[in-house]
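Below: the structure, in structure tokens.
Heads up, one of the protein chains got dropped from this complex, but the rest are sitting where they should.
Letters A and B name the chains as they come in the text, with residue numbers starting at 1 for each one.
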Amino acid sequence: MKISYYPGCTLKTKAANLEMAAVASLAALGVEVEEIDRWNCCGAVFSLTADDLIHQVGPVRNLVRAKEQGAEKLVTLCSMCYNTLARANRIMQTDTVKRDTINRFMDEEIDYLGEVEVVHLLTFLEQEIGWERISEMVKVPLEGLRVSPYYGCTLQRPADVGIEPFGSFQLMTRLLESLGATVMPFAAADKCCGSYQILNGQDGAQSTAATILKSAAETGIEALATSCPLCEFNLGKQQGKLLANGLIDSAVPTYYFTQLLAIALGVAPESCRFDLNNGASVDLLKNKNCLVAA
Amino acid sequence: MTLTITDQAIALKFFEKLKELSGENVKLCMQCATCTGMCPMAAEMDHSPRKIMHLAQFGLVDMLSASNTFWKCASCHACTVKCPRGIDIAKVMEALRQQVLRKSKNYIEPSALPAERIEELPQIALVAGFRKLTS
Partner (left out) sequence: MCDVEKKAPQKTPRVATGDRAILPEGAKTIPVYIMGKRYEVPETLTIMKAMEFAGFKFLRGAGCRGGICGACPTVYRMAGDYKLHFGLACQTVVEADMYLAQIPFFPANRAEYKIEEIGGAAEAIHALYPELFRCVACNLCTKACPMDVDVLGYISALKQGNIKKAAELSFDCIQCGLCASRCMGEIPQYHIAQLARRVYGRYIQAQAAHLKARVAEIESGKYDAMLQDLSAMSKEELEKCYVEREREPDLASPGTWQPNEKQYL
């Protein structure tokens, strides 16, 4: 099987661990990943003002690229890219006035009428591979790893593009269970990490991140799994600062769900780029004897 | 006929603009404060999201423009999905931001960010932050 894939800027640098682990996992599952040509930044956040169309042009241009290259589905990994592309796609599918204006503005491109479906990898895994098949393919079960899905905002909100209903975390739960992990319920699984407010003075984003991490530690959760590089930055890479400032008492390792999938499938740990996670993340997997390529 | 510009006249124009930009009717709000309860950034805000909706209902333009609430909003849509009146409050916040940004006023200055900070931040943080906080 071959899929068309939109990576997103951060996955090429600071979140290379999200992408590389995904590509290696998909290869292990017999899926070939074809990155679309000439993609540009999706815009990261969806523009919410009714009259603003120029900020929809970026995501739509990527959908044009996918259409040009004959893709019916475009698979994404990053939650923010997924949300922005899917919401722009909704406009092109449902609002003919806006759609025509955007198409007229992009006079150097072919017309786009919402033909491509934007799919998050979690949805793809459920629909095209299936949890049972993944479970059969597991070579290094994540036994004893008490992990919780952390969805953040953009996988579920708003409802018309959410990968599942608000308050439900079934896709990642089923995935992690298939990998042999113990999935813990987590009250803060859909709380915002502070997002781009990290630019706007650190205090706000730090306090939201600290609340989420404390809640995880208090619940006995050993690790969080996410699909968003900004969540991973605010909750994971910033953890050292949170610990140093006394905002949290203990480290909670954070992973991309693709990394956990990869090691369970027996992909070589080097393909998961754990060097881009915080140190505690590697230690935990070593302690659980999960870091062995099968 | 003499047209007198009153607070009420200014407020009416404000309602029109807010509705045009956000597509939302703030007068539907029944002040239940579910939005405030859901908001992860409420502690950083000088007025809670509920209070911003109240100020907007009364067209208190000056108090609204002096508030930091919509600049602290992370567009997480936690308020939106739980509003019992179906108001997309994140869109109201965006409309309030845009009324300032469209006059070429930045809330944060990209060139004033320390180089070390830019180097460590993921690209989506910069793109998202600049979209929401710069004009």
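The definition used in the following text is that contacts are C-beta pairs under 8 Å (C-beta built on N, C-alpha and C of every residue); 3 or more make two chains touch, one makes a residue touch a chain.
Here the structure is a predicted model, which is why all the values come from computation and not from measurement.
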| item | value |
| --- | --- |
| Touching residue (missing chain; options B:25, B:57 or B:134) | B:134 |
| Residue touching the undisplayed chain, where the options are A:12, A:241 or A:286 | A:12 |
| Where the unshown chain meets chain A, residue by residue | 7, 9, 12-13, 38-41, 43, 54-55, 57-58, 61, 105-106, 108 |
| Chain not shown, touching residues in chain B | 110-111, 113, 115-116, 118-119, 123, 126-127, 130-131, 134 |
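Assume only the chains that are shown with their structure count from here on.
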| item | value |
| --- | --- |
| Footprint of chain B on chain A - complex, ascending | 8-10, 13-15, 41, 43-45, 47-52, 55, 78, 80-81, 152-153, 156-159, 166, 190-192, 194-200, 203-205, 207-208, 211, 229-230, 233, 237 |
| Contact footprint of chain A on chain B as seen in their complex | 20-23, 40-41, 43-44, 71-72, 74-78, 80-81, 88, 90-91, 93-95, 98, 107-108, 113, 120-133 |
